[in-house]
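A single protein chain has been omitted from the complex, and every remaining protein chain is retained in its original position.
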Amino acid sequence: MFNIENNGSLGKLAILTIMSGGEDEIALKRQGEKFGYRLYKGKVGSMDSAKIFAAVETAAKKEGLIDQRYREEHALYHSVFEAYSGMCRGQIGLGTVLRSAGLLFCIVRGTKLPGNDADGEWIAVALYGNMGAPIKGYEHEVLGLGINPI
Amino acid sequence: MFNIENNGSLGKLAILTIMSGGEDEIALKRQGEKFGYRLYKGKVGSMDSAKIFAAVETAAKKEGLIDQRYREEHALYHSVFEAYSGMCRGQIGLGTVLRSAGLLFCIVRGTKLPGNDADGEWIAVALYGNMGAPIKGYEHEVLGLGINPI
Amino acid sequence: MFNIENNGSLGKLAILTIMSGGEDEIALKRQGEKFGYRLYKGKVGSMDSAKIFAAVETAAKKEGLIDQRYREEHALYHSVFEAYSGMCRGQIGLGTVLRSAGLLFCIVRGTKLPGNDADGEWIAVALYGNMGAPIKGYEHEVLGLGINPI
Amino acid sequence: MFNIENNGSLGKLAILTIMSGGEDEIALKRQGEKFGYRLYKGKVGSMDSAKIFAAVETAAKKEGLIDQRYREEHALYHSVFEAYSGMCRGQIGLGTVLRSAGLLFCIVRGTKLPGNDADGEWIAVALYGNMGAPIKGYEHEVLGLGINPI
Amino acid sequence: MFNIENNGSLGKLAILTIMSGGEDEIALKRQGEKFGYRLYKGKVGSMDSAKIFAAVETAAKKEGLIDQRYREEHALYHSVFEAYSGMCRGQIGLGTVLRSAGLLFCIVRGTKLPGNDADGEWIAVALYGNMGAPIKGYEHEVLGLGINPI
Partner (left out) sequence: MFNIENNGSLGKLAILTIMSGGEDEIALKRQGEKFGYRLYKGKVGSMDSAKIFAAVETAAKKEGLIDQRYREEHALYHSVFEAYSGMCRGQIGLGTVLRSAGLLFCIVRGTKLPGNDADGEWIAVALYGNMGAPIKGYEHEVLGLGINPI
């Protein structure tokens, strides 16, 4: 069983949360919150890559995961961009190269390791779902993770 | 609890296995094998990106995850390249841009969804670990996933 | 004179066909068919890169060069993407970077070398034409080739 | 004080002009013209990257910085593309990755070093301004420079 | 039969020459020379990408395809880089991503269309061969073409 204190970390928390559901997801969130992690998990699907960026940014602001300063938005933006680059695996683009993505996203803010704030707070963005042709079932799993200091 | 039959998939199996240890890892492997998945998990760390490719390819051959034909090696190679591109998040390179990676890798071969072989076999490669300056502790988590038909 | 048996190959057949016309093209096609190659040559011009992907994919399905499974569409898609990346020579994009392409495309399915099926079937996509400013004559030749197992 | 004869060059002239205003800009232009440099400075802001290319190309033609032949347009286009790639710092895209740019551009045509025409004429394009989220103040400075023989 | 006067062009001449041998190659060269094209075809194989650049540049200088000025070397270099990017199809690198290339290269200097010097001289570089794992037979065809004004 995953135990955040023993072998957890910022990125792992984001990835496990994005891959879980129901009781597991609630338990992960609870474990994270005990160590000061703030989490949000949402959903976005599109052939328009800008909508993925917008969905994550809007959620982060609404949930208070970033404050009003540009430096916080910048850290989040770069985490989204890195996660997006990661899931595109080499060349970015969705509709422009005739592919579509149906995704879950997870934003986690906190320390790199639970209970160790020597290196301050960081923000992780994970994107997980399916990418493929805009035809049902013509797709496979993709995953991206971006992490930056905030 | 993760149940491969209810909500599992090829990529998820690779990612959860790479993030688990001990009993959890054994249980995941056992669940996977029931549905015909073949898994291998290994370790590689380097500033030389070619060593990451070599570690995964050598393991795949030794463990019989791919056969002797180039078409199988090609599918594996592209999955490694996609995972590597994903963890590099935009521009590839390790030592050439003064960064290093300490990684676990996981190779999984099988159907995209458990028990559904209508679309044949696929091969997933996951890379997970830390990337950063070649100085202890100067690093954060990275993750990449590549999937191709085989 | 090109003789597929002596010095032909999958990619060469695609490239020579895309560069030929009239009798030459018919002769190439006939030579290819003797060794089980299935070929299709078409035309597409656009500032919208998605249209290039769509033209090749639609033709391949209509001509029966790929079957209904996603794994075949995936192999074709990656061949188109590689050919497209190749003709873009570094950074992908057409209208987004104010350039346009007038192209021929050629899809060939068969063995890497004629009469040698030890490594199964592969699919090649070639793109050849002119790229440049959206002004008549402000363009030069471009070429891309992508090959994947199918 | 900048003295083009002592330590000036094509690229430096473009960069200093783009970063100056008022008297300084006029003085730079005057210094440049003494050595045969032709300069133009303009302004463009957009989330649509094609508009940046169009603004620079239109200005260059209108101001007579390039002639009617495609080879001159090609040199200019590649200088714009390089400057644009430079300011994007890794992955190209504006609106597609939910970011916007408010830019000055400067085109300079002349020798690489003042008074030395042994290597013929070159064309420099500089882009300088702010890039960021499409929200006022959520941006930071970016800069790109592209140079090609003409 | 290919007839340069009827349907030939700079890039096509480079591609057909690289794909031909024996009598065909000699005939192509002869046709090209009648219209002022200067051609050179050579061979290079390596896991070290710099060796490909060096082989083409050395040949071009030795054969007098470029003169002593940097502007000519620059045009050649960018044509090599574009051809190299094209054959790498997305992310550049050979040995760094554990792959090797055995290539023919062809350099052609002349007008874009035979007998039409309104747009001056251009230089084309084609790279054609096989890329793959550094194991015999584990490879498939690749092709790249770069063209610039000179």
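Here are a few things to note about the model shown:
In order of appearance the chains are A, B, C, D and E, and numbering begins at 1 in each one.
Definition applied: a residue touches a chain if its C-beta (ideal position, glycine included) is under 8 Å from a C-beta of that chain, and two chains touch if they have at least 3 such contacts.
Quick caveat: nothing in here was measured; it's all calculated off a predicted structure.
Though it is not drawn, the left-out chain touches A, B, C, D, E in the full complex.
Within the full complex, the residue among A:12, A:41 or A:74 touching the omitted chain is A:74.
Where chain D meets the chain that is not shown, the touching residues are 1-2, 7, 9-12, 15-16, 19-21, 24, 81-83, 85-87, 89-90, 112, 122, 124, 140-147. Listed for chain A, the residues touching the missing chain in the whole complex are 69-71, 74-75, 78, 118-120, 122, 148-149.
In the full complex, chain E touches the hidden chain at residues 49-50, 53-54, 57, 70, 73-74, 77, 81, 84-85, 92-93, 96.
Heads up, the rule we're going with is that only the chains that are shown with their structure count from here on.
Between chain B and chain C, the least number of touching-chain steps is 1.
Once the centre of each chain is set as its mean CA position, chain B and chain D turn out to be 44 Å apart. Here the spacing of chain C and chain E, counted between their Cα centres, is 20 Å. Put simply, the C-alpha centre of chain A and that of chain C have 37 angstrom between them. Contact with two or more other chains is made by residues 70, 74, 81, 85, 90, 122 of chain B. Taken together, the touching pairs cover every possible pairing of the chains.
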